[in-house]
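These notes concern the structure reproduced below.
For this view, one protein chain was removed and the others were kept in their places.
== chain A ==
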Amino acid sequence: MTNKVLTICPYCGSGCHMNLLVEDGKVVGAEPADGRTNEGNLCLKGHYGWDFLNDPQILTARLRKPMIRKEGVLREVSWEEAIQFTAEKLTAIKEKYGPDAIMGTGSARGPGNEANYVMQKFMRAVIGTNNIDHCARVCHGPSVAGLTYSLGDGAMSNSIPEIEDTDLLFIFGYNAAVTHPIVARRIVKAKQKGATIIVSDPRKTELARIADTWLPLKGGTNMALVNAFGNVLIEEELYDKDYAANYVEGFAEYKESVRKYTPEYAESITGVKADDIRKVMRQYAKANKAMILYGMGVCQFAQAVDVVRGLASLALLTGNFGRPGVGIGPVRGQNNVQGSCDMGALPNVYPGYQSVTDPKIRKKFEKAWGVMLPDKIGYHLTEIPHLVLKEDKVKAYYIFGEDPVQSDPNAAEVRETLEKMEFVIVQDIFMNKTALHADVILPATSWGEHDGVYSSADRGFQRIRKAVDPPGDVKPDWQIISELATAMGYPMSYRNTEEIWDEMRALSPKFAGASYKKMEEQGGVQWPCPTEDHPGTPYLYEGNRFSTANGKGRLFACEWRAPLEQPDQEYPLTLSTVREVGHYSVRTMTGNCRALSQLSDEPGNIQISPGDASSLGIEDGQLVRIISRRGRIVARAQISDRVKTGATYMTYHFWIGACNELTGDALDPISKTPEYKYCAIRLERIPDQLRAEQKVRQQYESLRKQMHVGAGQA
């Protein structure tokens, strides 16, 4: 007897509806369902990415019991002991150093919105700090900051289905074919329906290949190119003068800022031909409906917020807001990174993007939660290494559903940070590299094993549902956090996720009408949804009223800054970190799916140009050594004629070829997002390939042992 459980795919922000097929309490398959964004389609991760639930122990093993480090070794303990121990340690650290010595994370992945709500409430109401942040900081943090500045809301202004019904798609630093195949489907359809496609990317991605115009800019020159676009719009008077006069502010300063960035000047920086810059802006301005989509190629630079504002300015100048099929879309990567932002797992806002520094709002939350709340913005996730190693300010770290050793830049520094902390809590579903440094491990239920709500990239709240019972002695995240809060003297006693959800929406005007019932009836609810009788909002800024203080969109441009670490004689190549389609994030999930793991496995690849490969004497498929100022790793050379000479690319999914051992920790000054897309490296040929292969195999085996693979319990 096969049961079908309707839920949302746990990979990427497309928010695809799917059925999990369950037999005898085990998931045996997945099939697409008819969701708003996916319309009966799934990508390969949706189809074949569920069997990590059955704990096949390929890369790492499921956590099945709470653990405490005793005499240096993680030992299994009871839940009572784990909660009591954790509560006492956190209380002691809070008393000794103050609440701001404790940092917590949200989780943009499996746990769901309710768990994130409870987590930020725990940090704010129980610990007494706004030190809560999550991996949006290392991805679309600049979108939240930049678009809030320009438009008022830090999310996609448009909806995923609208993508196929626009006249022009301007895709900037966004490799949808790899990160969101189901969004790429809309782009392909837009092309079929006659839309003009423009892609700006240093690499010839699949979308660059099908684009009408590909702008192969040099890595790290986004701002110069975006300024030049603005320059053309103004110099050639292509912008919408009525729109700029009525709905936009800051025109005079903007005009002044972009004056210097003529297409010829930009060509000298970006390598993109001046004529192409002019051509695409003429097309963009002329299109009746034009839409910008962007991704990590914009956000993962030390100048990211500026570029986000610059892109929003292009849409503002051309009047591309307030209608279907226009706008600007930061397409969120992880399945629920929109949701963890929505829930206020950020150091500056409560749920619903309500500022922690606004006394009226703070009072509302103080009244609801029955405690005094801190009025100071908390620490950013990416500042933690510095705050620990240099300033000695943070003593405890509650890491919930994240793996910073694998995902954050400069892994050696992250490890040092964790080692120096007095107390590290890891709450996860799998053993991971970060958990190796934990003092306590709290094992949680996975997607498929609990209920909740995810937010898709286009602001869509959708229900996830429990399909199977979890293995071992594990609990839902919100329940673990509630028990910890209770043990620390702040009772939390939610009976289910709907209770949490209702508490959250009662405090968040933007989400107030998005009930479970409405999600059931409509399949999902896109925020803003202010009242019970409101159906939700597919696109923002109807009537060209922006969510800024005075309702106007704000133009912005500033000088281009070069990336911080430039190649030199010792490190002559640049490295940018990217994704591949069959894997997801830190790979604990897809690396434990048999088919996906076999499609692409350790040690991972480095993409290099044929020219660089031949001058280094490297052949396709060979193992190579990759060295930066921060670390050294081994990966497989993948020679690609879609890569420019001097540039290299690695995906951040792999544990042996872990590119974050190499990346730098330069941050954007506003969003504190790291410059993953640009650092200097050198490549070395390995003469003895046989031995290198052997070493990789040994390394993999020892890694898996550390991850408890094969330690009983199948």
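Keep this in mind: a contact is a pair of C-beta atoms (placed from the backbone, for glycine too) under 8 Å apart; a residue touches a chain by one contact, two chains touch by 3 or more; residues count from 1.
What we mean here is this: contacts and distances are computed from a predicted model.
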> Which listed name, "Nitrite reductase small subunit NirD", "4Fe-4S ferredoxin-type domain-containing protein", "Peptide/nickel transport system substrate-binding protein" or "Cytochrome c domain-containing protein", is the one UniProt assigns to the chain that has been left out?
Replying inline: "4Fe-4S ferredoxin-type domain-containing protein"
> Per the definition of touch given earlier, which of A:11, A:50, A:284 or A:676 contacts the omitted chain?
Replying inline: A:50
> Per the definition of touch given earlier, which of A:204, A:260, A:561 or A:625 contacts the omitted chain?
Replying inline: A:204
> Pick from A:184, A:312 or A:613: which residue touches the chain that isn't shown?
Replying inline: A:184
>> Applying the definition given at the start, please give the residues of chain A touching the unseen chain.
In response: 2, 21, 27-32, 34, 39-44, 47-48, 50-51, 54, 176-178, 181-182, 184-185, 188, 191-192, 204, 206-207, 209-210, 581-582, 593-596, 598-599, 641-642
